[in-house]
Structure formats: C-alpha cells, structure tokens
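One protein chain omitted, others in place.
Order of writing sets the chain letters: A and B. Residues in each chain are counted from 1.
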Amino acid sequence: MTEPLLQLDGVTVHYGRMLALRDVSVMVRPGEIVALVGNNGAGKSTLLKTVIGLVRPSSGQIMFDGTSLDELDTAARIRQGIGYSPEGRRIFPGMTVRENLEVAWRGDRAAARMRLAEVYQLFPALETNADVPGWRLSGGQQQMLAIGRALVSGGKLLLLDEPSLGLAPALMQDVFVRIRRIASTGRAVLMADQNIGTALAVAHQICVLRAGQLVAKGPAGAFRGQGEIAAALLTGEPNATRPG
Amino acid sequence: MSRHVPTSRLMPLAGLACLVAWPLVFTSPYDLRVFTLVGIYAILVLGYQFIFGHAGALALTQGAFFGIAAYVTGILGARFGWSFPATFPLSIVVPVLVAVVVAVPVLRLESHYFALATLGIAQVALLIAIRWESVTGGANGLAGVPGIGAFGLVLPRGYPTLAFVWGIAGVCALVAWWLMRDIRGRAFQLMRTSELAAMSIGLDTARLRFSAFLLSAAFAGIAGALHAHTLRVVSPEVLEFHVMVTCLAMAVIGGRTRVIGAFFGAFLLVQLPEWFRFLEHYYLIAYGGALLAMIIVAPDGLAGLLDRIGARLGLKPRQTLPSPVPLPSAAPDNVATEVPLLSVSGLTKRFGGVTALENVSFQVDRGEIVGLIGPNGSGKTTLVNIVTGLTPADAGEVRLMGQDITHDPAFRIAQCGVARTFQLIELVDDMTCLENVAVARLTRLGTGSGRPKGSTKVDAPLDLAKRQAAHLLERLGMSDAAFEPAGNLAQGLRRRLEIARALALEPRLLLLDEPAAGLNEIEQQDLAFRLKDLRTSGLALIVIEHNVPFLMAIADRLVCLDAGRVIAAGNPSDVRADRNVIAAYFGAQPQDGLP
Partner (left out) sequence: MLTLQLLVNGVALGAAYALCALGFVLVLNATGAVNFAQGDMVMAGGFVAIGLANLWPVPGLVLLPAVVLLTGLLGLAFSAIGYFPLKSRPPVSVFISTIALGVIFQNVAMVTFGPEPRATPPLLAAGNIDVGGLTIGIQAIAVVAIAALLVAGQHVLLMRTRLGQSLRATAQDREMAAALGIRVNLMIALTFALAAALAGVAGLLLANTYFITPTDGTNYILKAYIAATIGGWGRLHGAIAGAMLIAVFEIMFPALPLLVPFLPAAIHGMFSQTSASIVLYVALLAVLFLRPQGLFGEIAQRRA
C-alpha cells in the first residue's frame, strides 16, 4: 500500500457552539477516489473546507504529503497541491471559461500552464468555449469547469463537493468518467456526495458521515449490493448494521 | 415589587431629573435657547428612530422633512402672518404628504438604493429653497417668523418657549414609547432581522415600513416648525445635508430604537459643540470621529451601552412567566369537506434557464401529515416558498380551502392560516423565546379572530398575546427557556421555538422545512411525537425531510419530487418502495447503469 497523501486524524470542528465534525479520521492515497457520503448537514462540506483551510478545526491534525497543514492558510495549501471545488460550482459568472481557469493559478506558473492544457484535454468542451462567459454554460459544463478549476489550482489532491448535484444521469456518468481519469494519473480525489448510489459508481473508498461523525468506512465493494443498509445508514435509522 | 426598580424604569427617571435640573442651572438666555434646541432635535430623532431604528431603513430624508416644515412655518408665518394654530398642523401635514409621494417609488428599494434616492429628494428641496427667492427668500432665507402663540398672545422667549417645546418633546416621547412599547416594537425588530419571517407570520412589512416613514415625517414636521419658531428665522441651512448627518449621528450615538437614546443623542450633539466652540472646525472632525467610533464600538449607541453596563451590574429586571392562556380552539372552516384544505395544480417555476418545478400537483387534507421528499435541488423548498407566497409561480394555481391564493402576498397567505418554518431557522436571536412567539401571536390577534372581549384594559391584546405565547411555549415543553434569548438555544429548541411561533398563527396548514435537520435521535423522537400530536387537532402538515425514517414514522402520505417533478405520491411504504424513488433518492444505481 502506498503512503497516504492526505490524512485527517481526529478532526473536530465547531461552528460557534454547534458541533459540525466530531473526531473524524480519514485517509486518501494517491490515485484513490474517496467519497464522503451523508445527509445534508452531516458534515461533508465542512470536512472538505477544513482540508482546504476555510474552516479551522478545534482539535485534530491534518497531514498532506508528509507535512502538517495546521499552520498553513488556504493559499499555501493550494500551493502544496490541493484543489477545491465547492458545492454549487461557484463559477465566476462575469469571467470567461479561460479566466475562470486562469484565476485559479497559484505557485509555479509553468506547472499550472501544463495543468491547464491537461484540463482542456480532459474537457475539450471547455477549450471550445474558452471565451464564453461563465454564466452562459450549461450545468454540466459548469461542473466540468469547476473540476477543471480545482485541477488547475492544485495538482495532487482534488476536493470535490457534490460534483454530481443537479446533473442528469448521463451527464453525471460523464463527469464520473473524467474524475476516474483524473485519478488514474495518480492524483487523489476526496469528494462529497449525498447519494451513496452515485458515490459507489465512482469511488474506491466510502466514508459515511452522520451528524458530524464517521459511522462507517470501507472499500466501495463492501457497500455494493447493500443499498438498503447504506440508505439506512445515511438517513439515520438507528439499528442499521455496519457493512464489511 | 416596589423595592426592586428595574433599570428600564431607573434610567428614564434619572434622565428626567437631569433634564429638569439642567435649565435651572444654566440660565442665560443663550443657554436656554440651546436647551430648547435640544428638545427640538430630540423630537426630530424620535421621529427618525421609526424609519431608521425600528424599520431599519437608512432614509436620508429626515433633514429634508425638517427643513420643509421649517419653511412652511416660515413662509406662512413671516409672509402671510398666519399664527401657530394654523401653521403648526400644516407644517406637519406638508412633510407627511411629501413622504407619501416619495414613498411610492422609493420605499420598496433595497437599502443603499433607498438611502441615496432619499438623499436626492433632500437635494431637490434644498435647491428649490435657494432658487425660489420670491417665496423662500433665497439664500438669505426669511426673517420675522413669529413666535409660538395664538389669538395675539405670543410665548416669550426663555423659559416659556423652553417649557412648551419640552412639553411637546415629552408628548412625542410618550407617543413613540407607546407605539413601540413591549412586543409591538419587537414586530419591527423581527422585520429588520428577517423580512421573510416577518411576512410568514402575517406582518404586512410594506405597510409597516410605510407607516414608520410617515411617522418620521410627522415628527420631523413638528421639530421643523418648532425650530423656525424658536430661531425666528428660516434659511436654507435647515435643508442642508449637515442637518441630516446630525440627526443620523444623534440616532447612532444615542441609540437607534430607544426613546431615551434620542434625548441622549440630541443633548450630546447640541451641547458638545457649544462646549467646544473654540475648536471650530476641528470640533467637526472630532464629531465625525465620534460617529465613526460609535458605529464600530457601540452599534447600539449610548442607550445600549448603559443597558449592557446595567446588565453587568446585575440590574436585570426579574421576569416571571405570564400565566398561560390557551388559544381559542379552532373553529371548523365552514368549507365542504370534499374541498381539500390545500390543492396545488400545475405549478411551474423557472429560475433563469433552470426549471425548479414542472407541473406539480397534489392535495393535502385536514388533519393529514404529508411528507415531501426528494434529493437536493429537486424543488421542495421552492414548492413551499410558492405555497407560502414568498416566490411567485410562473404557472399553475394554489388553492386553500377552495380559495385561489396563488397571487396573494405572503403576509396575507399567512393570515389565511398557512404557517411555516424555515430550513435555515429564522428567529430573532436577540429576542427572548417568549417575545419571538408573542410577536406572532400579537400579529394574529391584531388581524384576526381572538380580540379579547369585555376587557377594558388598554394593553389587553398585548397581555393576552404574551399569555398565549406562554401557553404555546408550555405546549412545546419550553417554558423554562421563555426568557432565554433565542440565540442561546440549542438547535433542537430553536426548531421547536420556530414551530411554536408558527402555531401562534392558529394555522390550518403548517409547512416545515427540514424540521429534523441537526437534531439528535432523542430530539427527533420528541419532535415526531409533537407533530403527531398537532395533527389530532385537525391541523394539516407538510414536512420536507431528508430523514426518511423520521418521516415514515409520522407521515400519512409521501410526495417525492425529483428535478422539479412529482415522481411518486401516496402511501409512505409504497412510495419508499417505488423504483423511481429508490433511483432518485435512496441512491440505487440509475437504470442506465454507470461504469
């Protein structure tokens, strides 16, 4: 087994008095897709934001590529190679596709340029629409742009929040194929999805969050074919059994 | 009781003593005139508090209303020789009329639009005053404005004028206090904290803002007229932006919503320049600095600061829960039972190019709990927003007990008996639980059924609202938290408080947007129990939830939305087993399969 690229150890996050994450430990290896699955408010987005540095944990540790992220701000974490795509895509509406990608450049310019070329290769539609303002893209194109932007900004780990949200099944499938392809280049992906079925379709590892706690984790295979159990885990049925 | 005088009483009393003592200590005619001006500005600020403090709209017209009134008094008094009994009412009426005209295009605008648009009006008034020389006397203004008087008698300067002005200031203070006393003022607080929540309890926020604006203009009219009488001249200075800034600074520094704050602000900002006159313009620099510092350090002004100090010293008034009074039991709705309580047909809504709802139809009967499920973005909240009137529908129709409410404003739909809670809880965190509920109850009492009969007490509705609110809190098991600010509550109690507020409307239909989100299992069970209990009284509920086991335990029927369409509806276990629902919601593999 390869060394983990990202390792969260006992991460706890509070929003004011509200506990958002409690003692969560997750690890992601290079080339691996890990899906965080859970309801609205289960803490998936919070976890991703904690990794990118938009939210500060009240305790716990985050290691990335052998160094601790605890002291680094968002810009520094991005320079370490972490790219982030938030929920709802958040395309800059008044900027063209190219500008949306270029604005994500941090650190080494040449490497970013290469990643930009890679994004265009991965999503040819973005290159053909390079001069189209962001607000005119369709939902699927916006999602691709959001993933592309994350890839341009950080080359080692992608944090994708709900990449399948609001996409028609065929489009969703398309997006997942690209995510798989990104992972096949040795990059790691940590994504959030509230739908375990779609998560199973793309991820290698599944982590189920409920009310801020990690209630189950394991390889995707262990969850497959147990849709009911998984759904129960998600929706909070008390007596659900853990798979695997 | 008598030994325990609450700060809220103590402070005005101490203030009053100072006010009476001041003109007895500083007795020169000049001092007396300055102190008269304090009273005038206090009236101006009391008025400004309605629109700026209570309604929360940054209007920059208060100076203009003041100036217009001064000119009305000046022109009628100096040019036409009219006396106080005629000029005074007209000086109030004219600014109010201007306010009515101005309010039509301007009052619905968002904050900065509003502020700047009102400033434009003030600027027009100033230009007219300067240029319309034949009437206004141009840049020199008008001299020879008569003093306050009637039938040939004129109040002499000095103490009589001072006493008269302060008498009126006292009346104005009483009126302002009376209008905003207790939970009446809290309705405004709710409006400025969350306009959505205010409308959802049946408050006509546009009308509230309008009336606040007119009150502001009326008070400014009083102040402007008295100003002209006191100085005996009117010049364009009264219309300059400086007056507006002074008024704003007084409200910010004194306190935006408290009666005592208006007097603090007026006193300080009128007296300070007198004391620091030798500093000249340096004083005005310091003045700008003080305004800036107050905004940053004490956004609630001196009145708020004193409150905080009082609270620190433990001078908090002791509060006892008013004895609970149950709400009147729901009368039958006189509509044939075959007419469904709510019927939604063909609802369609698009945002830009995104279809949020597409031809959605369903019905809800009395005493029924309908669960609304569907993945994120499937249109559940949009549907609730359309039913409650917060979002207009593009097509389709919503009927409540057979009556078409599709195009009714949100507050009217709430008054018709449709209550709701919000996905992101919309409570006023600074208000106590009791106040949060009592505001809704008072609104209901004001618009609807339960006005107390036979009671001669003036504050009977207020009293009743609080006692019934206490009952609602009791019913939801949160009497202990009645005087706790809503912001201090845990998530579960906040959800319950929102439900208590919704119940204060005596609704026939209650829509709950993710009521179980963020609740632990015990809280969820408790909530489920309470919701089932509500149904027994004939109330119908629509519950949006992701938490399907929670819904399964309470719902009579489920409606499942996906991508804005109803994909299944009916018996909960059937819906849960529906192939499309599983695909959309429970996350089984979509039919076409993924790699």
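Note that in this section contacts are C-beta pairs under 8 Å (C-beta built on N, C-alpha and C of every residue); 3 or more make two chains touch, one makes a residue touch a chain.
Just so you know, these numbers come straight off a predicted model, no measurement behind them.
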Selected from A:I62, A:I78 or A:L167 as touching the chain missing from the view: A:I78
For chain A, residues in touch with the removed chain: 52, 54, 73-79, 84, 86, 90, 92-95, 99, 102-106, 149, 153
Touch list for chain B against the chain that is not drawn: 56, 58, 104-106, 109, 111-113, 115-117, 119-121, 123-124, 127-128, 130-131, 241, 245, 248-249, 252, 280-282, 284-285, 287-289, 291-292, 295-296, 299, 351-352, 354, 356, 382, 385, 390-391
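Methods note: only the chains that are shown with their structure count from here on.
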Between chain B and chain A, distance of the C-alpha-averaged centres to the nearest whole Å: 42
Chain A - residues contacting chain B, complex: 17-18, 39-41, 139, 162, 165-166, 168-170, 172-173, 176-177, 180, 194-202, 211, 227-228, 230-232, 234-238
Of all residues in chain B, those that touch chain A in their complex: 354, 375-377, 490-491, 514, 517-518, 520-521, 524, 546-550, 563, 582-583, 586-590, 592, 594-595
